[in-house]
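For this depiction, one protein chain was excluded, whereas all remaining protein chains were kept in their positions.
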Amino acid sequence: MIVLFTDFGLEGPYTGQVKTVLHREAPGVPVIDLFSDAPVERPKPSAYLLAAYAEWFPPGTVVLAVIDPGVGSARAPVIVEAQGRWYVGPENGLFELVTRRAATPKTWEISWLPVTLSASFHGRDLFAPVAGRLARGELPSGPPRTAETGRCTDWPDDLPEIVYIDRYGNAITGLRAACLPSDVRLEVCGRALRRVRTFSDVPAGEAFWYANSNGLAEIAVNSGRAADALRLAIGDAVAILG
Amino acid sequence: MIVLFTDFGLEGPYTGQVKTVLHREAPGVPVIDLFSDAPVERPKPSAYLLAAYAEWFPPGTVVLAVIDPGVGSARAPVIVEAQGRWYVGPENGLFELVTRRAATPKTWEISWLPVTLSASFHGRDLFAPVAGRLARGELPSGPPRTAETGRCTDWPDDLPEIVYIDRYGNAITGLRAACLPSDVRLEVCGRALRRVRTFSDVPAGEAFWYANSNGLAEIAVNSGRAADALRLAIGDAVAILG
Partner (left out) sequence: MIVLFTDFGLEGPYTGQVKTVLHREAPGVPVIDLFSDAPVERPKPSAYLLAAYAEWFPPGTVVLAVIDPGVGSARAPVIVEAQGRWYVGPENGLFELVTRRAATPKTWEISWLPVTLSASFHGRDLFAPVAGRLARGELPSGPPRTAETGRCTDWPDDLPEIVYIDRYGNAITGLRAACLPSDVRLEVCGRALRRVRTFSDVPAGEAFWYANSNGLAEIAVNSGRAADALRLAIGDAVAILG
């Protein structure tokens, strides 16, 4: 299975062209749109989102992950193997957390170049063919990189920020709920919110936080839109109140 | 064939995870996105939309329908069989109209529980596995429910309200055109609109109503956006002028 994690959107031309390449390289392999609206051109919040959601997929999954503001510049194209899953995309921090959370992560710099490489769409021209070949079972040739380059070791293990606003207005943070004390409150925009199990545990209109279905702490309002009610945006700080 | 009718959107993580489960449970069965933007957390308008659009699909179709504001609370998960089609989702009124319009509808309460059930995403954890098993031909075990519980018998047969605004700004009502006298006018926001066959039958900019391609009365403007021009929203009342 190939899973797409991008900021390409679905309605314009980008995802369709990527899927065309995947179909050509790995016919019959199912392609799943996980996120096509990951934080636009922002690898850091995307990295925490990716690590939390990729974990839900079985080993062997190939994740084509492209948040690539530096396309056409010097950032390296890489393949990462972490916890049995394969990741393909630009080395700009996007794979920092899946790498850090793996016991024995491996990284290969992609040296292959397509005959035609556009300056602005490596998702289609470079990363999709590589992902397709992985999905049909062709492992990287050569040994993984031994040097510890391209890492973002100064990034925290969990990101106390909003990393995604979903279509219901829920605000997902970069904090794993399992890594927080269960009675902790989270503060955003001056509002301290308590933890509950789920929406129906509070009256309509009340804000709270809870462990979402992929394990991240998420700020929500029962029968309401938290992002509007609390004026939240990607990148807003979240404070952990002991 | 499995048809999705949800308010999950396509770009965020929800539909992709549902499709991953469906692929695992019923590999090779085509999955169609019918509505992923049904009225958010509003089972009542969604129920009229679902009944009108599901009818277009052949018998044997499995419809995974999840508009589920009460997820995590006490509403029952159900399988409904109506006119040869199968429906899986929460019992909150969403299936009231497909049930009412069927000669011999049957309802099974879902007693199966997955090993892991999140508090907020039963679409992925509970309803998708059940829909996948139906799609691969496993019928519900045990007899259907005999008690008449969970019904919304006070809801009308046709809903005189706007139930959906499409991307062109057309406003779909919960009224079946075939159940209206052909010369009736519909009034919204103080404007009485006559019926025509289709857009090109009126001058550009003129508002009208017509029987849309799935049989619902729809309010539109030729070469314009009815919802903007007439300031229409889901839930707005529609009066039938004799």
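As written, the chain order gives the labels A and B, with residue 1 at the start of each chain.
One rule holds for everything that comes next: contacts are C-beta pairs under 8 Å (C-beta built on N, C-alpha and C of every residue); 3 or more make two chains touch, one makes a residue touch a chain.
In this text the structure is predicted, and so the values were computed from the model without any measurement.
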Contact partner of the left-out chain, one of B:S73, B:S111, B:T149 or B:T198: B:T198
Residue ranges of chain B at the interface with the undisplayed chain: 1, 3, 9-10, 30, 32-37, 53, 56-57, 164, 166-168, 197-201, 210-214, 223
Residues from chain A at the interface with the omitted partner, ascending: 7-17, 19-20, 23, 40-41, 69-73, 118-121, 124-125
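Keep this in mind: only the chains that are shown with their structure count from here on.
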Distance between the centres, which are taken as Cα means, of chain B and chain A, whole angstrom: 31
